[in-house]
Structure formats: structure tokens, C-alpha cells
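So, chain A:
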Amino acid sequence: MSLTVFAMTGATLVGLGVYGLLARVHMLRRIMAFNLIGSGLFLFFGAAGARGAALDPIPQALIITGIVVALAASALAVGLVVALARSSGTACLPDEAGDT
Partner candidate 1 sequence: MSLVLDIALCALILGVGLATVAGHGVFRAVIFFITYGLLLAIGWARLGAYDVALAEAAISAGLTGVLLLAAHGRLRRLSAAEEAPLRRNLPAALIATGVALALGWAWFALPDPAAPDLTAALPQSGVGNPVTAVLLNFRAWDTLLEAIILLAALIGLWMLARDRAWNEPLGLQYHARAGGVMASFGRVLPPIGLIFGVYLVWAGAETTGGAFQGGTVLAAVCLVSLMAGVLPAPRIAQTAWRAALVFGPGVFLLSGVAGAIFAQGFLALPPALAKPAIVTIEAALTLSIAVTLVLLVIGPPDDGGQDA
Partner candidate 2 sequence: MADIATYLLTGLGLVFFIAGTVGLIRFPDQFSRLHALTKGDNLGLGFIALGVAFQTDTWAQVAMLVLIWGLALLAAGTVAPLVARAALTESRKP
């Protein structure tokens, strides 16, 4: 039962992240929304790996590598956003900055 609660939380977090990624214009928020999607999927995956009699270590190992890779990707994305803001003065994409 608890596992279902965690899995549903994970699914909802993915939904929230997708919404943030699509509806939010500021790129820093999109990075955070993308991380919400990732961690929601991790939570879902982790809950699925905990259903057996013993805790399955393979999802855990994959999630640990996933968390570290997500951080690396976020750092690269943050670098890109700062570079964008430096060259264009805004942290939003050109076609969307206009209609906000």
C-alpha cells in the first residue's frame, strides 16, 4: 500500500514536471521542471523495485547513477542558460520571450 502511495506520488511529480517544462518560460524553471520529471520517474522505479520479497539492488544502483547524471546535465544546462542570458540579456527562448 505504501509503495502505491510512493508510485502515485512519482507519477504526479512527472505530470507536474511536464507541465512546468511546457508552460514555464524561464529556463532555470525548466531545468527544475526537468529534474522533477527525472526524480518522479526515479521514485516510480524505486517503488517498483521494492515490491519483491527483498529490495532489488539493480534499480537502486541505476537510480544512483541517474541522480548523479541528472546533476551533471543540470550543471551543463545552467551553464548554457547563463551563456544565453549573457549574449541576449534574457533567460527565456527568443520566440517565447516575445509573447510573455
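Keep in mind that, in the parts below, a contact is a pair of C-beta atoms (placed from the backbone, for glycine too) under 8 Å apart; a residue touches a chain by one contact, two chains touch by 3 or more; residues count from 1.
How these were chosen: all candidates are chains of the complex that A comes from, given by their letters.
Since the structure is predicted, the reported quantities are computational estimates derived from the model, not experimental observations.
Touch, as defined above, links chain A to just one of 1 or 2 in this complex, and that is 1. Taken together, the chain A residues at the contact with candidate 1 in this complex read 1-20, 22-26, 28-29, 31-33, 35-36, 39-40, 42-44, 46-58, 60-65, 67-69, 71-76, 78-83, 85-87, 89-92, 100.
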